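Omission of a single protein chain aside, the complex is shown with its protein chains in their original locations.
Letters A, B, C, D and E mark the chains as written, and numbering starts fresh at 1 in each.
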Amino acid sequence: MATLGLMEYADAPPEVKAVYDDIMATRGTDYINNFWKALAHDPATLRRTWESIKQVMAPGAVDPLTKEMVYLAVSASNQCGYCIASHTAAARKAGMTDAQFAELMAVVGMANETNRLVSGYQVEIDERFLT
Amino acid sequence: MATLGLMEYADAPPEVKAVYDDIMATRGTDYINNFWKALAHDPATLRRTWESIKQVMAPGAVDPLTKEMVYLAVSASNQCGYCIASHTAAARKAGMTDAQFAELMAVVGMANETNRLVSGYQVEIDERFLT
Amino acid sequence: MATLGLMEYADAPPEVKAVYDDIMATRGTDYINNFWKALAHDPATLRRTWESIKQVMAPGAVDPLTKEMVYLAVSASNQCGYCIASHTAAARKAGMTDAQFAELMAVVGMANETNRLVSGYQVEIDERFLT
Amino acid sequence: MATLGLMEYADAPPEVKAVYDDIMATRGTDYINNFWKALAHDPATLRRTWESIKQVMAPGAVDPLTKEMVYLAVSASNQCGYCIASHTAAARKAGMTDAQFAELMAVVGMANETNRLVSGYQVEIDERFLT
Amino acid sequence: MATLGLMEYADAPPEVKAVYDDIMATRGTDYINNFWKALAHDPATLRRTWESIKQVMAPGAVDPLTKEMVYLAVSASNQCGYCIASHTAAARKAGMTDAQFAELMAVVGMANETNRLVSGYQVEIDERFLT
Partner (left out) sequence: MATLGLMEYADAPPEVKAVYDDIMATRGTDYINNFWKALAHDPATLRRTWESIKQVMAPGAVDPLTKEMVYLAVSASNQCGYCIASHTAAARKAGMTDAQFAELMAVVGMANETNRLVSGYQVEIDERFLT
């Protein structure tokens, strides 16, 4: 069970309801993830985290699907079970196909392999990559 | 210094030269990264790793720029200095702009933050993400 | 199930019972966590780990509550489910309030975010931090 | 060198100068860390990150010294060289003594050890820690 | 549930059956782990990963039991639940005793502890280790 419990909409104080409302409006859904319900016991962190996510994941120089795939890639690399589950759902909602998922995981796997080969072999950075 | 040293082209046995040649041909360059020169002391690992990278990073359901950005995202998350330097260069060569780089890092940062909030708060996975 | 099983007090050899007794006496409890029961199959590691924990977590220049909160912070950062659960309980027993928990997690989250921004942006260490 | 370079105050656009000014005023210093100068090429991330840090590190239910020590603990656990250097300086400025530093590192070390013993031994969470 | 599901032998296309057959023949078993069944939705990754594992884990300068123990050590250090479970089984099949397992975990624990003490104390590399 979540450390501080999950706060349902009906039980939430106005400043939490305001964030929940903005999450649902921004995402076009009537569903609030457990993540937000767990954070809601600390309304300042709930608001700050949501505002940051909203800013960071908005369309920009990188498109929303790529952003969701990067989020999933980092979560898989960090082996965060909750995050993998929720961002797999989010990436699919943003259009990720099974083939894209599989290629994404292949890149994540290779990056984790070569990151350790590099450090284990104590490879010095190439002069040309330093500038 | 790299644990087993860096193997230059001129000193390489034929099976290493063959991989170096394929790297340069595939990437349209006459430059071999230190990473490959460090691995070259183990020709089997050199070949296997190169063949894997070549397969994984090839255009497919995910485009090459996105793949390079994911590789960089994982390397930044893992804090592998060499990998960040080399894949920043690779991503730029593949077309990554400064604005794309900045947005990518913002996503990497947020994912690392929320990955820990989720685990620290012991958030259980939503029923709907399990199926 | 734990790899080597959980060793109950009644089944334990004398050198394990001695550690269990010291754990219960030191902590003022009659409960032995699964962690110790799992380690008990290797009495040398059980004793060494317990003696280390006892030394490290004792009151000193840093108070016990802060130490428990740091332990929880590291465990959350490492995403160790068992450790988060057990050290949340330990920190609460040491006096951690819900508000302190929430602020602790906010710091853990930010540290994980900025750790990756720093590495991803390849920020060099300031001259003044080197001395 | 930082990927996008370090932005000096004199070269900064007004929205970056405003953040730099707030950092210096809040911290009572005339020095801006390389971290902020590196982020400044993305003013939105600079502002968001600074506002988050300011909120999270402010005095609250947890005192500022403890927060700095937790930040350092997480950075040491993550092995982020820059972050360790800068947050060691920050913790000392907040009053951390050598003895507190040493005890902090001892806790970080033990937490990292037992986190892996727990997972390696596949220890199941105690019933009593689940509620 | 695995993101793309688990592909059973009977439902597998020929290129997947060929890998499954090789896994079973190489390992002298009629059992296919869930890992391979999950990867099977991406036959190229399935084949590449299996061929790599087969090459890397084959007897060579390092014996198969040691290789399995190293695999388990890394998986425990990374806290990958599935990997710990499956490689504990594999290491036991290769001959790992309970005493060897316990000593292995003790080394993994100490390495994780001292890795952080080193970074937290900002220890510079000894001159003699650089050459």
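Simple rule for what comes next: contacts are C-beta pairs under 8 Å (C-beta built on N, C-alpha and C of every residue); 3 or more make two chains touch, one makes a residue touch a chain.
Quick caveat, the model's predicted, so the values are computed rather than measured.
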What shown chains come into contact with the chain that's not displayed?
A, B, C, D, E
Specify the residue from the set A:M7, A:A90, A:V108 or A:I125 that touches the hidden chain.
A:V108
Touching residues of chain B against the unshown chain: what are they?
3-4, 41-42, 45, 49, 78-80
Which residues does chain E use to touch the chain missing from this display?
1-4, 31, 33-35, 38-39, 45, 49, 52-53, 56-57, 60-62, 66-67, 69-71, 73-75, 77-78, 80-83, 85-86, 88-89, 97, 99-100, 102-104, 106-115, 117-126, 128-130
What residues on chain D make contact with the chain left out of this view?
79, 88, 98-99, 101-103, 105-106, 109
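Just so it is clear, only the chains that are shown with their structure count from here on.
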On a CA-centroid basis, which chain has its centre farthest from chain E's?
D
When A-C and A-B are ranked by contacting C-beta pairs, first place goes to A-B
Using only the C-alpha atoms, find the rotation that maps chain A onto chain D and quote its angle between 0 and 180 degrees, to the nearest 5.
180
Report, in whole Å, the distance between the mean C-alpha point of chain D and the mean C-alpha point of chain E.
34
Which chain D residues sit where two or more other chains touch them?
1, 3-4, 45, 49, 52, 56, 77-81, 85, 88, 104, 108-110, 112-115, 117, 119-122, 130
Taking touching chains as linked, do they make an open path (line), a single closed cycle (ring), a hub with spokes (star), an all-linked set (complete), or other?
complete
